[in-house]
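Missing here is one protein chain; the remaining ones are kept as they sit in the complex.
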Amino acid sequence: MADNGIGTSHQANTALIQASNLECKNLYDYLRTRPSTLLDRLYNHPAICLAVYRELPEIARQYVIRILFVEQPVPQAVVASWCHQSYSKEHTHVCQVLSDLFVWHEAPIPGGLPGWILNSTFKRNLKTALLGGGKPWSMSSALEADNKARDVSFLDGYSAERWECVLHYMVGSQQQEGISADAVRILLHAGLMKRDEDDGSPVITRQGFQFLLLDRQAQVWHFLLQYLDTVEQRGLDLGECLTFLFQLSFSTLGKDYSTEGMSQGLLIFLQHLREFGLVYQRKRKAGRFYPTRLALNITCSQNKGVPVLEEDAPKGYIIVETNYRVYAYTDSNLQVALLGLFTELLYRFPNVVVGIITRESVRQALRGGITSEQIIGYLKQHIHSQMLSGDNKNALPPTVLDQIKLWELERNRLIYSEGVLYSQFLSQADFNALKQYAQQTGCLIWSNKEKRTMVVNKTGHDDRKKLEIEECVKIYPNIYNRNLPNEIWCDDADHEHCIEAFQRFCPRHFIIDMMFVKSTTWPVCQF
Amino acid sequence: MVNVMKGILVKCDPAMKQFLLHLDETLKLGRKFIIQDLDDSHLFISSDILESLQTKIDDLMDQISFPMNEKDK
């Protein structure tokens, strides 16, 4: 199973203390990290404006649509009055989001009051997306009907097969043929797999397991974000690729689009998308391509488990019983492998797999980095429709869900945080002063006034050390910070004088391992 | 002079804390590891004992839990 790379005990400690989890950025987080020049270029395309609009918080969407058709800046006070008093915090948050994304910016109105005005590029292109006008993003109107047209079910099958290729590779089942070196590189870059120390072959990581249990839309989005990070290295243009991706996400399923007019870089991007199953092309040089369901609406996967209204969404296949048995009506190797991550498989038949959720199997999963939330989420996602048609609230047996959560909590009975303990302060005033300072800088972990003891986290302590040394060097003319960053030296030939100066200084400050290296010429005080 | 010590702050429920104190007293981990007993739910321990501590905790959890399903083998 997943090995946390336990080598030295320090590594183990860090692994126990700071377990890193899969971070899935949503569109807002991703765009916020991009420079504003990129955003300006992106807003020239209606599809991106619409995608960004959809991802805005509810109230932000109302604000934007209200001032979409207004030419002059709107006073900020007026905008603030649109929101109910009790939700004013949400209003400020929403204003921040809109400014971060450069959707609007401040502009003074005649009269001097501050106002908001929509970014003109954004406004123009959002209007185009809604009302028409502008240029189409693909030259499809000139395309003749395809005599080898593909229908929706074929596209679904194709995209499922290609995407599962990648997932199979991650799980390590030798069933499918391997995937291209490009895809492996992306998986390594994303931290979903890492090179094994022994034989150099990629093995799945903790984050990789968590990735596997996400729903498909979230997987695709996360994977694409990682891909876009590497896009510059391949010589492709990030803005172009992002634009194409969004335009693709707004296309219609089952329709073909023309590749005419696409630049070389975009064609390479298209081939990569073809490999991952987001588009289908009969041959590399075919002049048309079909987007598949994976490519549509990629950005809207952020709401956890929002199911699709499509009539042919993937059917659920898992039944969980109150005696912890799991029956999965599937014959896909991938789904069986995923189930095997946290259940103990008992029997396998051509159309059904029987497993049992035991403490051991769940602990194994937990050790591998999967959280109980993910296990429960996965079960909920793929639950058989028959279990849902009964009582909607308790589709999965609550006993089983609670027990999985309890097994997780059992492992987390102790919470560790590395820190430094300060105790035996000479005066209450010192204690209070330092406690306040620690609280302000946000590194105080625990404190007790009666015992005059407090614990500060390591970064706080290191910062404090640096400050102390700087102060010390400033005050005392004969003291220098030489050699190591946590040592101060005294220049004074009179050792006793130095020691006295140190001792006078030290009670107010914090020294560990005060060491007078008498063998050297100069006494040294180590912090 | 203020006493400064590096280590790990452990937060747990009172029952677990008693268990840790027991481990410390009976030297189950080979040596004493608790630097200071802070309050009912916090302890300050030395940092290098962490891995063996986790193993001992896992053992304890294994001892007090019973498998729900006996396999029919």
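First chain written, first letter: the chains are A and B, and each begins at residue 1.
Criterion: contacts are C-beta pairs under 8 Å (C-beta built on N, C-alpha and C of every residue); 3 or more make two chains touch, one makes a residue touch a chain.
Keep this in mind: contacts and distances are computed from a predicted model.
Chemist: What name does the UniProt record list for the absent chain among "N-acetyltransferase domain-containing protein", "Elongin-C", "Ubiquitin carboxyl-terminal hydrolase" or "General transcription factor IIH subunit 3"?
Modeler: For the chain not displayed, UniProt's protein name is "General transcription factor IIH subunit 3".
Chemist: Give me the visible chains that the unshown chain touches, in label order.
Modeler: Hidden chain contacts in the full assembly come out as A.
Chemist: Sort through A:Leu50, A:Leu118 or A:Ala190 and give me the one touching the missing partner chain.
Modeler: A:Leu50
Chemist: Using the touch definition up top, pick the residue from A:Ser251, A:Thr358, A:Ser423 or A:Ser447 that touches the left-out chain.
Modeler: A:Ser251
Chemist: Sort through A:Glu90, A:Asp156 or A:Asp430 and give me the one touching the missing partner chain.
Modeler: Looking across A:Glu90, A:Asp156 or A:Asp430, the contact with the absent chain belongs to A:Glu90.
Chemist: State which residues belonging to chain A touch the missing partner chain.
Modeler: Residues 45-47, 50, 54, 58-59, 61-62, 65-66, 69, 81-84, 87, 90, 125, 128-138, 140-141, 143, 250-252, 297, 300, 306-309, 311, 313, 383, 385, 388-389, 392, 395 of chain A touch the chain that is not shown.
Here is the rule we use: only the chains that are shown with their structure count from here on.
Chemist: Taking each chain's centre as the mean position of its Cα atoms, how many Å separate chain A from chain B?
Modeler: Averaging C-alpha atoms per chain gives centres 32 Å apart.
Chemist: So in the complex, which bits of chain A are touching chain B?
Modeler: So the residues of chain A touching chain B come out as 6, 9, 12-13, 16-17, 323-324, 356, 358-359, 410-411, 413-426, 430, 445-446, 448, 451, 453, 455, 458, 461, 506-507, 509-512.
Chemist: Write out the stretch or stretches of chain B touching chain A in their complex.
Modeler: Going by the criterion above, the answer is residues 1-13, 16, 35-36, 38-39, 42, 44, 47-48, 50-51, 53-54, 57-58, 61, 65, 67-69.
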